[in-house]
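The excerpt is restricted to a subset of chains, each kept in its original location.
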Amino acid sequence: MTVEDISWEIKTDYTRHLAKKKMREDKRKPFEYRKIELENGYIPNALGSTRVRLGKTEVIAGVSLVMGTPYPDKLNAGTLMTSVELTPIASPMFESGPPRPNAVEYARVVDRGIRESGTLDFEKLCVTEGEEVWMVILDLHVLDYNGNLFDAFALAAISALLNTKMPKYEDGKVIREETKGKLSVQKKPVECTFFKIGDMLMLDPSLGEDKALDARLTVATVGDRICAMQKGGNGSFTMKEIDELVDMSFKKSKELTKLL
Amino acid sequence: MGMKSDLKLIKNGKRLDGRKPDELRPITIKAGVLDNANGSAYLEWGGNKVIAGVYGPRECLPRHRSSPYKAYLTYRYNMAPFSVDDRKRPGPDRRSTEISKISAEALERVIEVEKFPNTMINVFVEVLQADAGTRCAALTAAAVAAADAGLPMRDLIVSCAAGKIDDTVVLDLGKKEDNFGQADVPIAILPHSEEIVLLQMDGDLTKEEFKEAIDMSVKAAKQIYELQKKALTERFKKGGGKE
């Protein structure tokens, strides 16, 4: 046990103690998001990019478009790759090195939300069947980690895709300098992350709540449909709780969609 | 989820393999199949073949992972290279890393890790043959292996998936249903308390369809739980040691 471990133990006890009294350290209501700010085009070099601040959590999404070959089982479709870097600048808990399970989970849950909702028309991303297709690469970078990376990443991702310019492709060459319109984005999925401490259900965990939570549920929705879900944490949900959170996710997703 | 296709997955109320919408594929479970592991289980589920082994509580390595409050629990979901049609490269990929993480979190809910501070408990599941639904098969087997290892547990875990094909909610997707279907919802529950300890979803579902899928899985879980119990009972009758 390091000093830091002990300090987290104390904070966690306090967060749990508050939750028992239906309170949160930052005075938020159970289903209230922290302040959210989006800045599109933050990285002019990138074809698409968005910086998101969710309270003191700060992330950047950048979109690259690269010419590649299709998967053998989908010869007429482009591809999507989502990559998360938990850079150590963002938190004393992050370390340099290859992606850890946390980073993989963030990337896969965001990826699923976009992929399963039909946000991208992969067939439109095919240039020559079986040979040349656009690969959409979505890079998610965190600068300051203060809880709830799922929602921050997902929001940055869809917003960056929505403002992504299509480069020209001529004579086998991608010409980034000349763009022709925007990437075709057909849906606007968003993700809401709920959590449970003791019996209390809440939304948008802060850093302390991320460490203290028993169970976590991320729901990705688009309109009146669910397109992806992920439960995490060592605790559990009852079926009733999950129903309640799914209902709530439709409500809260409207707030998020307005920001796009 | 799946690729677009003209393939009809349900005809006359029956699925490609003749099952009804809420019917499981055949499942057999056997406990105590390995000699080295402290507990083990072999499970066949449709065409899936998985084997689970549990080691521990044992000395925690690396040391800095050990906790004075509980055992350090690891879960390794691993697909054998020959388990799928196109050979899988050995070693963990992103998919198996995610499955291992959420399965460990689910298991930690039932194994009484707080009884073994400063130790580690390692759960390994090898998917020998894959036929859709391997993560559920793996976790269902792992729970039996943990019980076979004699670890104190709050409950068992049963894992099962439901999904949507041809606009119909069905239980336990097969391989083609998984490839060409519209949604998949793997869950894991504790059979007694009906707590949900694992839940994923991908595809396209209305709220009502989602609820129907969960209900279907929860019902099926009871059936699977009976098979788990049977496997453990047979095992305890026979006594220890690999046959």
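For reference, chains read A and B in written order, and residue numbers begin at 1 within each chain.
As a convention for this text, a residue touches a chain if its C-beta (ideal position, glycine included) is under 8 Å from a C-beta of that chain, and two chains touch if they have at least 3 such contacts.
Nothing here was measured: the structure is a model prediction, and the numbers come from that model.
Across the full complex in this structure file, the chain copy numbers come to A x3, B x3.
FYI, only the chains that are shown with their structure count from here on.
The geometric centre of subunit A is 26 Å away from that of subunit B, both derived from CA atoms. Remark: subunit A residues 1, 73-74, 101-102, 104-105, 107-108, 112, 115-118, 217, 224-239, 242-243, 246-247, 250 touch subunit B in the complex. Remark: subunit B residues 1, 3, 68, 94-95, 97-98, 100-102, 105, 108-109, 185, 190, 193-207, 210-211, 214, 218 touch subunit A in the complex.
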